[in-house]
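Starting off with a structure, shown below.
With one protein chain held back, the other chains of the complex are shown just where they sit.
We call the chains A, B and C, going by the order they appear; numbering starts again at 1 in every chain.
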Amino acid sequence: MSTLDDHAKEMIEGAAHETAASQSTEGTIQKQDKGAGGTIILFFILGMFASLIIGWVIFPKLLYSKKKQPIDFNHAFHVTQVDNGCESCHFFRADGTFSGVPKLDQCIECHEEIQGIDPNEIKFVEDYVSKGREVPWLIYSKQPDCVFFSHAAHIKSANMECVTCHGHIGESKSLKVYEQNRITGYSRDIWGESIAGFKKNTWDRMKMDDCAECHQKESAKIEKRGIKTPTNRLIDDIVHVVSPWALSTVKGSSVQTERDACFVCHK
Amino acid sequence: MDSALIPKGVKRCPLWQFLLFIGAVGIVLLWGVYAMLLCWFKGLNQTNMNDYYGFALWIWADLAVIAVGGGAFFTGLLRYIFGKDVLKNIINYAVLIGFICYSSALLILAIDIGQPLRGWFIFWHANVHSMLTEVAFCLSCYFGVLTIEYLPLILENRQIEKVPFFHHLSHNMHEVMAVFAATGAFLSFFHQGSLGGVAGVLFGRPFAYREGVFIWPWTFFLFTWSAAACGPCFTILVTKITETITRKKLVKDNAIELLAKISGWMILTYIIAKTMSMWYWATVTAPSKGFTLMEFYSNNPLYGIWIVVAEILICGFVPAFILITKKGRKNPLTLWIAVILAVIGVCLNRWVMVLQVMAVPVMTFDHWAMYYPSWQEVATTILPVAYGVILIAISYRYLPVFPNEAELNPIEPVAEEATAVESPVELEEDLKPAEA
Amino acid sequence: MKYNKNHRFGMVIDLDKCTGCGSCMVACMAENNVPFRKDESNKLLSITWMRVFRLTNGEPFPKTDICYLPRPCMQCAGQHEGHSPCVSVCPATATDYGIETGIVSQIYTRCFGCRYCMASCPYHSRYFNWWDPIWPTGMEKYLSPNVSPRMRGVVEKCSFCYHRYQLAKEKAFMEKRRELKESEYQTACAQACPANAITFGDLNNPDHAVHRMVNPDPKHGGRPKNPHAVRLLERLGTNPKVYYLSSRNWIRQAGDNHLKNEAKIKKPVHHG
Partner (left out) sequence: MKIGRRGFLSFVIGGAAGTALSPLPWKLMDDTSIWTQMWPWTPVPEDGEASYVNSVCTLCPGRCGITVRKIEDRAVKIEGMRGNPVNNGGICLLGLSGLQLLYGPTRIKSPLKRTGKRGQGKWDRISWKEAVSMVVEKLGDLRSKGRAHTVGMISGSDRGTVPHLFERFLTAYGSPNFFRMPSVRDSYELTLHIMQGVQALPGFDFKNADFILSFGSGIIDGWGSPVRMMRNFSAWRNTGAKVIQIEPRLSNTAAKSNKWIPINPGTEGALAMGLAHVIIKESLYDNGFIADYANGFDEWKRLVIDKYDPDSVAAITGIDAGTIVALARSFANASNPLAICGRGDGTTPVGLSDCMAVHALNALAGSINNKGGIFAVSDLDYIHWPEIEMDAKAAVGMQHERLDGAGSRKYPNSRYLPNRLPEAILSETPYPLESLFIAGVNPLYTLMDTRPIEKAFEKIPFVVSFSSYMDETAQRADLILPNHIYLERYEDVPRPIGMLQPLISLAKPVVEPQLDTKHAGDVIIQMAKGLGGSLANSFPWESYYSCLKETLGEKWEIMVEKGFWSGSESMTKNLETSFDTVSGKFEFINPDSGSAVQYKPVAVEGDRKSYPLILIPYDSIRLAPNSFVGDPPFAIKTVDDSVLKHNDVFVEINPKTARVAGLREGELVLLSTPIGAGKVRIHLFEGIIPGIVALPRGLGHTGSDDYLDGKGINVNALIGPVQDPDSGMDAAWGIRAKISKV
């Protein structure tokens, strides 16, 4: 950029030019400028409005593809049929690992052959049971393979309820549409239920921060201290930078983050 | 159209000539772009880097380009904070060069990382303990500042300026420029420093490790100091090259000399500090880890200890002494030598702090790994140079980069044919820096 | 010595027993889904979380001596527990230090491949995925679900088979336990070693073999009290959790750098 004093000079020169150049057009320029002002605003608003529509309405529609489950399933009914709640079908293996979605051989116990008139059951028995094919369920809460989630730690050790994270699926009479993110291939339930990123329930989103949020609350309880806001976490960080030995006072099982060590949930 | 864009009162070579030049450099640019795309789509296996040389040519280029780009913030500091008004005639160019250096640095970083699409993690998941985080933040902020500093210059283009809005915008921006200059200086201090810290904090790598204050090792301050010292030299160098190519005097001598003088003293103080730090490291730090000075320079088939001689004596003290003496500054030849040496010196320093560090084996049974860049690495490293040349050429042609140009080169009517005749020669000269 | 509730999982490798057979390397590769390429003879590009170095004492025939030195990640603690060389430099917190286990993590999905951590590691324990991992058709069948395969452009390293710790804990939770037995968490290399040269356990737990073998000194960042035990590059203050036992002096000397007047014997040279 050039500097004030000679800029002043330039301006004078500039003015001189204009007067010299176009006495006649002076007026028109003025007019144009006035008219331009209005149109500029108008166009600005148009552009902004259009893009907001695209961003908030059209984009989310395009981002997710809707998929139907191979067959519908009535959780509410099955819960009444079993005596051990969720764990009757979604059980723990002896080695502590979680079985997740039931395999065919569990269902066969009851569904050897068709019992009712429910088309879904008929489809299930004919297409899968009799053919010995596993049902390709679409799993709403499927996490990436870099994530290690220990159901045992939460259910068996911390005595949490399934509902706390998964919501009231047990009361659902049918399976909702599975929405898949076209880019990441994830279920929308992992993240994106609300495109703005807000969430009402735990099960609206299952990203890392959501796990961390709860974990921090818990460890805060244990260590009897307030939960850190991002700002005072930053302050802490700066303290650490200036005096690394302050690290020894770190909370949570990770030295670097204010959270639990990465390897607690990653593999 | 073209002539309408050219600033008033200055002469430029004919359009075809200009385009030819841009085209020539453009080819180099495209070559670099091709290599860049290879690295992005096929991955870093396109390079000759390996697990021993995680940092290599690119990181060196990054550090070097940022070091020589230091001219922008330091000149700005002198001009606006210390009110060295003479520098107003070179400040525009300093900013332009700085802008080029920093945009190049960011580009190289974008190529260098293994997962470019995740690059933003460095901001979103920042680890404040890491020098690299500090670098990333300050670097991008300062790049923003440079853009703001560069903008008014663009707005001063003859056509753009006609729009009153832009005209006033640029005018008003000038008013507050001091604030940005101050911010720039502040940010630069930190990222130049943290770049030094990048190597200095590696306590697992005795050759890189330096003690210091708090988390800042000496290299932190040495890097800032050396950038402030040698950056202006690069600004002078590029100015001189531009003057030679355009065969015009573009900046008044007093500006050049003042800058030269200041950076002369800066270099001197820096190189003394550097020598002391090296001495301390060789006699205290290294032995405490079981190493001797020579262990870091032996085994290297190429240069060995000579790189130290080159960096500290030839490219340190020599330019310093030339620039602090009036004679040295005034004599064009010695000035040339001095600025060139100074620039080489700071680049050598960055080379040592990046590649030598990687090469030196730390485990007694480990071996000295050698590395030479692949053509993709070279191409992507030359890419910013070509981009810089083009941006300078365009800016020089269409923007009032040099406030005194018109005054220093009044146009006589004869001049018109003159250029037409000389043009081929001029063209050839134009091409030189593009390849260099 | 007082029992610390936090674990410091560590490894003791008996170099007198190590036969250099390389089984630890393969056990590690097989356990952790480590990819492989057609030509792995350039060791600067070859991913081996556990690498066996071959040392010789540099003496002429017939005084020559060879020693093999397996090198996993040292899981450095640094001067202040957690101030590891690599962890503190990662700009994106893709690697951290767990104070419950003393293990340095590496989160592949967080890493964006700046390789600063590799520059910081004097042991060259960190490896970069220069290529996309490709398995010959059909061979991906043997990949383990307990370790996520890495993608091109990220850094990876030995994790002390952390997933085995995770699985062991799950089993413990089922049995309403929180603590693990020594045998419940063992790394793949320690388990496979044909020569029983690798011992793994909790250095903080006096009942664990590793503690008994090296007798770490808590006052000096766990420096071994056993005169036959050394840690690699002790002087750098990286405070590693891998200890090496040897009855041969030249090998113990090879563990660290010494000035002429300190070292009585020639420095060993690395072959291949």
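Observations on the structure shown:
Please note the rule applied: a contact is a pair of C-beta atoms (placed from the backbone, for glycine too) under 8 Å apart; a residue touches a chain by one contact, two chains touch by 3 or more.
Only a predicted model underlies this, so the values are computations on that prediction, with no experimental measurement involved.
Shown chains touched by the hidden chain across the complete assembly: A, B, C.
When the omitted chain is restored, the residue from C:K141, C:R178, C:K219 or C:K260 that touches it is C:K141. Considering the whole complex, the residue from A:T164, A:N181, A:T202 or A:S219 that touches the absent chain is A:N181. Interface residues of subunit B with the unshown chain, by the touch rule above, are 115, 117-118, 120-121. With the whole complex as reference, residues 14, 16-17, 19-23, 25-27, 29-31, 33, 36, 38-43, 46, 48, 52, 54, 56, 58-62, 64-68, 108-109, 132-133, 135-145, 148-152, 191-197, 271-272 of subunit C touch the missing chain. Although one chain is not displayed, its contacts with subunit A can still be listed: residues 32, 35-36, 39-52, 54-56, 59-60, 63, 93, 95, 97, 99, 144-146, 181, 183-186, 192, 195-197.
We adopt the following convention: only the chains that are shown with their structure count from here on.
When each chain is reduced to the average of its Cα atoms, B sits farthest from subunit A.
Taking the mean of all protein Cα atoms as the centre, the chain whose own Cα mean lies nearest is B. Spacing of subunit A relative to subunit C, judged by their CA centroids, is 36 angstrom.
Shared contact sites, meaning residues of subunit B that touch two or more other chains, fall at 127, 129.
In subunit A, the positions touching at least two other chains are 244, 256.
Subunit B makes touch with subunit C in their complex at residues 43-45, 49-55, 112-116, 118-119, 121-122, 125-127, 129-133, 136, 198, 201-206, 287-292, 357-358, 362-367, 369. Residues 92, 94-97, 144-146, 148, 150, 152-153, 156-157, 244-245, 247-248, 250, 253-257, 261-264, 266-267 of subunit A touch subunit C in their complex. For subunit C in complex with subunit B, the touching residues are 42, 44-45, 53, 55, 69, 76, 85-86, 88-94, 110-116, 118-124, 126-132, 151-155, 232-233, 235-238, 253-260, 262, 267-270.
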